[in-house]
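Down below is the structure, laid out as structure tokens.
Note that this complex is displayed minus one protein chain, with the remaining chains in position.
Letters A and B mark the chains in the order given here, with residues in each chain numbered from 1 onward.
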Amino acid sequence: MPMARISLLKGKPRSYLEVLSDGVHRAMVETFDVPLDDRFQVIHQHEPEELVFDRHYMGGPRSDNYVLICITAGKPRSTLMKEAFYRRLTEVLAESPGIRPEDVMVVVSMTSFDGWSFSGGVAALFPQQEVAQ
Amino acid sequence: MPMARISLLKGKPRSYLEVLSDGVHRAMVETFDVPLDDRFQVIHQHEPEELVFDRHYMGGPRSDNYVLICITAGKPRSTLMKEAFYRRLTEVLAESPGIRPEDVMVVVSMTSFDGWSFSGGVAALFPQQEVAQ
Partner (left out) sequence: MPMARISLLKGKPRSYLEVLSDGVHRAMVETFDVPLDDRFQVIHQHEPEELVFDRHYMGGPRSDNYVLICITAGKPRSTLMKEAFYRRLTEVLAESPGIRPEDVMVVVSMTSFDGWSFSGGVAALFPQQEVAQ
């Protein structure tokens, strides 16, 4: 039920974007209670003047490989689960496509369950309904 | 008071985008308690590798006409109202520009009333103030 909006600088090959997309999803599946096929992502590639980030605030140093990952999620997650996700995400992206942990920034926002309609003009099922299926 | 951020694959003519924009707004006016002239939308057109979506999760099958509509709203809406909106939205978009309901995904997020400034550096009026005008 989450969706991810990912921003980075232009100039990476398509394969880099695919591996980045895979990695974000893999970390969500492994640590953020996301089903394998619940994958919805939007990637925005930016000119240098369109992606503004401090190189050192609360971490870094950030490089031109900086990636901002904004996640909107529908199911509440604990602080512990979020922390596990942040950690795993940086591990996965460091491995491939080779993004340093210093360059990974995440913002998770929550919205209510009934704010989701995946398809067909119907609201998403509530967790208990999913179980009942 | 809502704004809609709409993502789809590149390649549609301008007229398609205009009809899509009209349809999203029409469904909001008809079912989501949105004034006719309260229309603010951002459309993002993506390369295939920039728009990632599962073809079957909780609905579908989704095609290359998939459209992700992220709405930020300031006024609380009931689950019933959201459900009516999802349904009407798919009806309207099926009619024109001819998007199958399976391809329509919606995520509604709420924010507080005082988080909106439409213009002129002032906060949006609260509902009771609107009435009082």
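Basically, contacts are C-beta pairs under 8 Å (C-beta built on N, C-alpha and C of every residue); 3 or more make two chains touch, one makes a residue touch a chain.
All figures in this text were calculated on a predicted structure; none of them were measured in a lab.
K.L.:
Out of A:S21, A:Q41, A:T90 or A:S119, which touches the unshown chain?
P.N.:
Residue touching the chain left out of view: A:T90.
K.L.:
Taking the full complex into account, what residues of chain B touch the chain not shown?
P.N.:
Residues 3, 14, 17-18, 21, 25, 35, 37-45, 72, 74, 109, 111-112, 114-125 of chain B touch the chain that is not shown.
K.L.:
Mind listing the chain A residues that contact the chain we can't see here?
P.N.:
Those residues of chain A that touch the unshown chain are 7, 44, 46, 49-54, 56-60, 62, 68, 70, 79, 82-83, 86-91, 101-110.
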